[in-house]
Every structure is written in structure tokens, then in C-alpha cells.
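One protein chain is absent from this view; the other protein chains keep their places.
Then we have chain A:
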Amino acid sequence: MRWKPSRPIPAALLAAALLASLLVLAPIGWTAVLAWGVGAAGARMLLFRPLVGELLVNTLALISCTAMVATVIATAAAWCVERTDLPGRHIWAVLAVVPLALPSFITSFAWVSLSPALQDFGGALLVVTSSYFPLIYLPVAAALRSMDPSLEETARSLGLGLWQVFARVTLPHLRPALLGGILLVALNTLTEFGAFALLRFRTLTTEIFAIYRTSFDNSEAALFGILLILLCVLCLMAESWSRRQARYDRIARGVVRPASRVALGRLRLPVLAGFGMLSLVTLGVPFGMILYWLTQHNSAATSVAAANLPDVLSATWASLRLALGGTAVTMALALPLGFLATRYDGRLVALLERTAYLSQGMPGIVLALAMISITITLLRPLYQSAFLLMVVYAVLFLPLALVSVRAAFGQVQRGLEEAGRAAGLGWFATVWRVLLPLAGPGLGAAAAMVFVSVITELTATLLMAPIGTRTLAVQVWANTTTLAFAAAAPYAALMAALSLLSAWVLARRFGLVRGV
């Protein structure tokens, strides 16, 4: 690929894309510089101590166990939904994805308030598995759907049993989907903060917060931050490698014929019971516990601290305000970058786009600490401002927005834009009057997804909310960490409702979940 694009890039567009890259790279660079300050001897002392070993073991053991359990559950569920005559499979397909819309620290709040006995490895495994198994379910179900059924049918006709077909034909086809899903689970587990902090389960991420709380020095937290970034980037690289690997394509083009479904027969009831259990654990308990604590409102439990209506309203407004602003800033960064990536070529463009995706490897806590440190040192007017928090949201969710923005722009026929240019419009006018209206629905979906993500974001909000601002997430956190479960419930309920509602609208409007 050449550095120079075949068409010149307008300066304003290039500047906007460079700004986005700078916002992603600056916190990483700042963290690295702070960590450098520890020095070689200091770093050796800090990194090679028993505590770090324990944290790594905790984190890695949790990731591997979650990956195993979630793989089994997700694959079994996806196969039953896509390949059997399971009754009500459209509903089960939706229920298997809904946990994604429930923030994992809300799930964590629910389980911890059910029993403090879950404040352990078992509890952490339970919470992350039930929050993240849809990340494996979704790609596996999609792979099953797009697989040519004649492969499985041929294997059956050659005399293989159901299990043998699954193991020898289906599973190899699912491997890329499974691997991708597992790496996403690993990445989420590495960066998860709220769920583990409430469960009092210690990982590298919670330790960074603990160091920040007790230390008078930025550099130690930065050193752990760099370590965490490295692990995340490793996951990302493996994920993109797995996507390039082993792709199974059908040679015949056209619509895939749906696979014939296996009759469950006597297994119907046990399988239904299994799906019932899954939904009970992933959705029933969280919602049940929120409702339980809501009804405890006027009894003994409120004595620790009661939520009152003005507080609930002001937290809701704060959450909405930050989410709207955060979405606007995110889209302002994603639009030029997405346009650049779909309409121009050259190595520079590819580099800019990849830099934006790099922010997936930056945990919220590391980003927040870096931005606090940067603004306190260099950009005082932005320090503690709502705008800075919105920018942090934008960096966190830029990759999410960029995927959809890119897809939306990609679907617009270039010919229409060229017609616009031929009619005498400048490039900006073409974008504004031709491209944006055509790509509108896709861009709307991107904005909606960012909105949901910001509403449910905890870590950066907790560290960076402007003085006097308390969002729904911050209130759930403040109450749950001080064991005031009943006081946390109204905030948790509102947050779950807002998040589910937006997800539902998104699914209805854009058909992101099949069968809705």
C-alpha cells in the first residue's frame, strides 16, 4: 500500500481524524511516561512481588474458567436454537442476548445483595459468565446460520451420528466464531472493574484502583496500567489474527437454505428446563433482586440510607445529560474517521483507523487516570469538567461507533456522491447533503449503541464526574459499596430499564437481534 492516497484528503477531514488518533494515543503515551518514572529497579520491585503473581493468577484463572463455561453454555444454546425444533426458540434467542444490555456491575450488585457468600472466585465466575456468554452466543449462532447445511447432511448420510457430525463437521466450522467470542470475553474480563470491585474479587484492574486510592504517587498505578494495556492489546491482536485465520466460505452464492432441524423428542423437557435455568440465572436473579430491594424500601433496610425522589431524578438527569453529550462527542470523532476510512486509501488512512481501534485495549480506569493527570498538569480549564468526561467516553466508545459508521458509509453507493460532485457541490456539501441522509439509519444505530454504553459506564464516571454530579451508575456504586442495597435499588432499576429500553428500540429499529 502506498502512503499517499490516490485522491488528496481535505485538510479539515485529515485534521479531525488526527485529533481522534491523538486522543487515543495521548493517554497511552502519558501512562507510559509516568510508568517510566518508576525506573528499572523500582519496576522490578513492584512487578515481581507475590501480590502481582496472585492478581495475575486470579485474573487468568477467572478468564480461563469463564471462557470454558461460557463456551459450553453458549454453544449448546446456539445449537439448540439454530438446529433443533426447540419450542419458543425465537424468544430464547432474544433472552440469550438480553444479558448484554444489563451492565455487569448491576448483575454483581444483585448477586452480592442476595448473599455475601458470593464474594469470591465462584461469585466472580458466576457474574462474568452470565454477563458475557452472549459475546460467544452471538457469533456462534451467526456461524451456525450461515453454514451450508449440505455439509452436515452429507455427513449424516455417510452414517455419522449427531454427536459425530457436531464434533467433526460443525465444531471445526464454529472455531473462528468461538475463538473470536472467547477473546472478547477475555478482553472484557481484563478491563471489568465495577463487577469485581463490588464482589471484592481482586484483579489487576481493581488493584489499579486500590493503588490509586492509597498511594501518593501516580507512577505505580501507571506501571500496572501499562501491564494491563499490554495484556489487552495481546487479546486484540489474537482476536484479529483469529478472524483472518480459517475462514470457511461456501462456493455457491445466493441465499443459504435453512438447515433441517433435529427433533428433540424426549429431550425437549430437559432442554427447555436448561434454557429456563439459564434465563433465571442471567436475568431472573438480577431483576428479582432489584425488585426485592425496591419493595424493602420502607422497612428496616432503608435505615442505612434512603434514596429519595429528588436524588433519583437528579441522578437520572445527570446520566442522560452526560450520555447525550458523550454520544455527540463520540459521533463527532467517528464520522470524519469513518468517512476517511471508506472514501480514501493509502497507508496513512489505514494507520489512522487502526489507531482508533487501539482504544479497545485501554481499560477505562487507565484512561481516566491518565486524562485526570494530563488535565491537572497541562489543561487546567478542562480538569473536572463534564466536557472532559464526555471526551473520555468518546475515546472509550470510538471503536464501537466506528464499526457501525464505517458500515453505514460503506453501504452508500459512491456513484451518488460522484453525481453530487458533478452537480457542482464541494466535498463538504456532498457529505452533508448526499452521504449523511443516505447513511442516516446506520449512523443512528451507532449513536444509539454509544448512548447505551455511556449510560452503563461506571469506571470513568466514578473517577471523573464533575464535582456535585452523581449519575445513576455512581449512586449504585456508592450505595452498594457501603452495603446499602435498598438505597441502591431505585438507581439500579432505572439504569437497567434505560439500558434495556434503548437496546429494545435499537433492535426493533435496526433488527440487530434476529427474531425480535
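Some observations on this one:
The rule we apply is simple: a contact is a pair of C-beta atoms (placed from the backbone, for glycine too) under 8 Å apart; a residue touches a chain by one contact, two chains touch by 3 or more; residues count from 1.
Here, contacts and distances are computed from a predicted model.
Only one chain is not pictured, and the protein name UniProt records for it, out of "SusC/RagA family TonB-linked outer membrane protein", "histidine kinase", "Iron ABC transporter substrate-binding protein" or "Sporulation protein YqfD", is "Iron ABC transporter substrate-binding protein". Which of A:Pro8, A:Gly415 or A:Gly468 touches the hidden chain is settled by the complete complex: it is A:Gly468.
If you put the hidden chain back, the residue from A:Phe133, A:Tyr212 or A:Phe409 that touches it is A:Tyr212.
Touch with the chain omitted from the figure is made, among A:Val69, A:Ala350, A:Ala386 or A:Leu438, by A:Ala386. Checked against the full complex, the one of A:Pro8, A:Pro50, A:Gly159 or A:Pro258 touching the unshown chain is A:Pro50. Interface residues of chain A with the unshown chain, by the touch rule above, are 49-51, 115-117, 119-120, 197, 200, 202, 206, 210-217, 300-301, 303-305, 311, 321-322, 324-325, 328-329, 332, 376, 380-381, 383-387, 390, 429, 432-433, 436, 466-469, 478-479, 481-487.
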